[in-house]
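Okay, so here's the structure we're looking at.
A single protein chain has been omitted from the complex, and every remaining protein chain is retained in its original position.
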Amino acid sequence: MTGAATPILEARGVSRWYGPVIGLNAVNLEAGTGLTALVGPNGAGKSTLLRLFTGELRPDQGRVRVLGEDPWNRPALFRRVGYCPEQDSLYEDMDAPGFVAYLLRLRGFDAAAARTRAEAALSSAGLDPAAWGRRVAGYSKGMRQRVRIAQAIAHDPEVLLLDEPLTGLDPVGRRSLRGLFRGLADRGASILLSSHVLHEVEATTDRILLLHRARLLATGTVSEIRSLLDRHPHSVEVACDRPRELAARLVGLPEVESIRVPSPDLLVVQSRTPQALYPAVVRAVEEGGHRVSRMGSPDDDLESVFHYLVRR
Amino acid sequence: MPILEQGYEPYRGPVDRGAARFLAIAGAAIKRNRHRYAWILLLLSWIFGSSVEYFFVFFVYAVPAMGIQGGPGGEAFFQAFVDHPNFHSDMMASQVFWALAMATVVGAGEIAEDFRTGALVFYLGRPVTRLDYVLGKSAAVSVAVLAVTLAPTLLLFCAQALFEGSWTWLRDHARVPLAAATMSLLVCVFASGFVLGISSLVRRRRWATVTVVAVLVGLTVVASVLAPARAWTSDREQEQAAQAVRAATTPEERKAAYRRLSDALDPLGSGSAMAEWRALSPGSLLAACGRDLFGNPLPGNFPPGRHWALALGVPVLLLGVLARRVRGVEVVS
Partner (left out) sequence: MADGPVVTLEGVSRDFGRVRALDSVTLDIPRGAVGLLGPNGAGKSTMLKVILGLLPPGAGSLRVLGVDPVRDPTEVRRRVGYMPEQDAYVTGLTGVESVSFAGVLSGLPRSAAMQRAHTVLNYVGLEEVRYRKVEEYSTGMRQRVRLAQALVHDPELLFLDEPTNGLDPAGREEVLDVVRDLAGRHGKNLVLCSHLLRDVERTCSSVVLLAQGRVARRGTMAEVRGGRKDWLRVTGRGDPGPMEEALRAAGCTVTREPGHLLVGVPAGTGTAPVFRAAAALPWDLRSVGPEEVSLEDVFVEAVSAPGPA
């Protein structure tokens, strides 16, 4: 589900330095409604980009637009945008609902509404109500993360900017919050989420923006990016009986670049043209009557694409 | 980055199960405290802490040896102080302040810093006991304290012995090095317990230092206000002693007179009605224990006995606090 005619988040020719260190280098990208993932190695520029969208930073070059406006110094926009930062900086002495309500009041809600929304947001974020009375200073990492998420969603923002929102959470928490974000995206929010955990990204998001060395390296839907896989050297593993026989059948084919038999029941074929390779393997298996217990590629996931693109 | 290029190698060498681990911990603590200002402080402590005594000894021994004549009464003046049985214990008493200062510099932030960076988690994940940890940190603080207390005192004693050059003197003053060592040990224990114990209660290094300093200064100020040292109050004895000095004609009379003056200026004595509160100040507390160790008399109105209980009880209590704080650390979040 890509964006509407005017993109909700837009960066044109954006560069940003920190002294001599480059944070972003002439980046052009956009995002619309739905859930867009921002991925890339550490230092690639993900956090910088998110902070440019929140208006915390100004680009040194180019321009940034959120909901059609420049987010710098724009308090009205503040109300329509939610941000969950990576750094941990909560007001230690407040309790969780108090903290979230306080931030809501800064956004213009009155005290009663702020309180109600704060509690609703904390419930959605999965913070155990039994812990609501305690000071934030006593919270575990996972609980603090949930407080940060709650303050980002409490005011029903149209735009949600999340910097590694799932760190510190256990698998159950990760799954339920992924569901939460997915739900918000389906209801029309525009979510930009940065993450290192690529298989989660694959499962939840619509589009992916891959940053590397401060530049945009690739962009597209999950399936588009995965089909990039077809253009890079690719290995296929076949766990079968008589792998050497199967190898003999395959080695003569032009699409096969290399074959390994690392163990008596495993064959690994490498190719630069996987679209041609797979059918060839299937045919060879059929012709030879091999009993195959498992066939697949360890490269067939986002992480491999990422690995390949980043290492190029 | 190819991380497998070197390959992993097993270790087949010896493993010492009984190793004195606390020494390694002390070494690490000392290493990280080789601040520039620790050395400056050390220098200052020598200059100011022990200087008076060194100064006197110089005039008693070195000056005549150089053939220079002191002024009339000059030699007697210095001799009275050097020969006074309180000489060495007073020297160590004046070092106590500097020892506590050094301990603060070296140790105040130690535990707090370890909490902050998770060094405690590091230590507890190794075959190190809490006792090793406490001993190690105390050893580090003690090195600094010994440099300020034992080293200059022993050095001075050796210089005196050399100048005196007689075995009888040495036999008469045999107690001094022993007492100096014991006193230094006492100051080490007190300083470690005090500084490290308080440091374990505060989370940040800066605040730990501030707290330790505040407590030390606070206690000393309160003690000085409630039971001001005699030297600061005008006292009949002082007047009389000063008069006697002026009236003395012969060198022996002068010596005796200066002796009386020195007694009248006893820093541990107090003319106030609340003289017991003198023991509140760590400096006076340790100085009093020093008097006992050197076999010197305590001023009449100094509370007897209690000072040992405090001097040993307080650090033991605070080291217990430290041990408890170390136990309460979260190893896994």
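Order of writing sets the labels: A and B. Residues in every chain begin at 1.
Everything below uses one rule, namely that a residue touches a chain if its C-beta (ideal position, glycine included) is under 8 Å from a C-beta of that chain, and two chains touch if they have at least 3 such contacts.
Model, not experiment: these values are computed from the prediction.
**Q** Please provide the labels of all shown chains that the missing chain touches.
**A** Those shown chains that the absent chain touches are A, B.
**Q** Looking at the whole complex, which of B:64, B:85, B:125 or B:295 touches the chain that is not displayed?
**A** B:125
**Q** Considering the complete complex, identify which of A:53, A:109 or A:278 is in touch with the unshown chain.
**A** Of the listed residues, the one touching the omitted chain is A:278.
**Q** Just the residue numbers, please: which parts of subunit A touch the chain that's not shown?
**A** Looking at subunit A, the ones touching the missing chain are residues 40-42, 140, 142, 167, 169-175, 196-199, 275, 278-279, 282-283, 285-286, 291-297, 300, 303, 306-307, 310.
**Q** If the hidden chain were put back, which residues of subunit B would touch it?
**A** Contact residues on subunit B toward the absent chain are 1-11, 13-17, 19, 21, 24-25, 28, 31-33, 113-114, 117-119, 121-129, 330-333.
Quick note on the criterion: only the chains that are shown with their structure count from here on.
**Q** Please compute the C-alpha centroid of subunit A, do the same for subunit B, then give the distance between them in whole Å.
**A** The separation of the two C-alpha centroids amounts to 60 Å.
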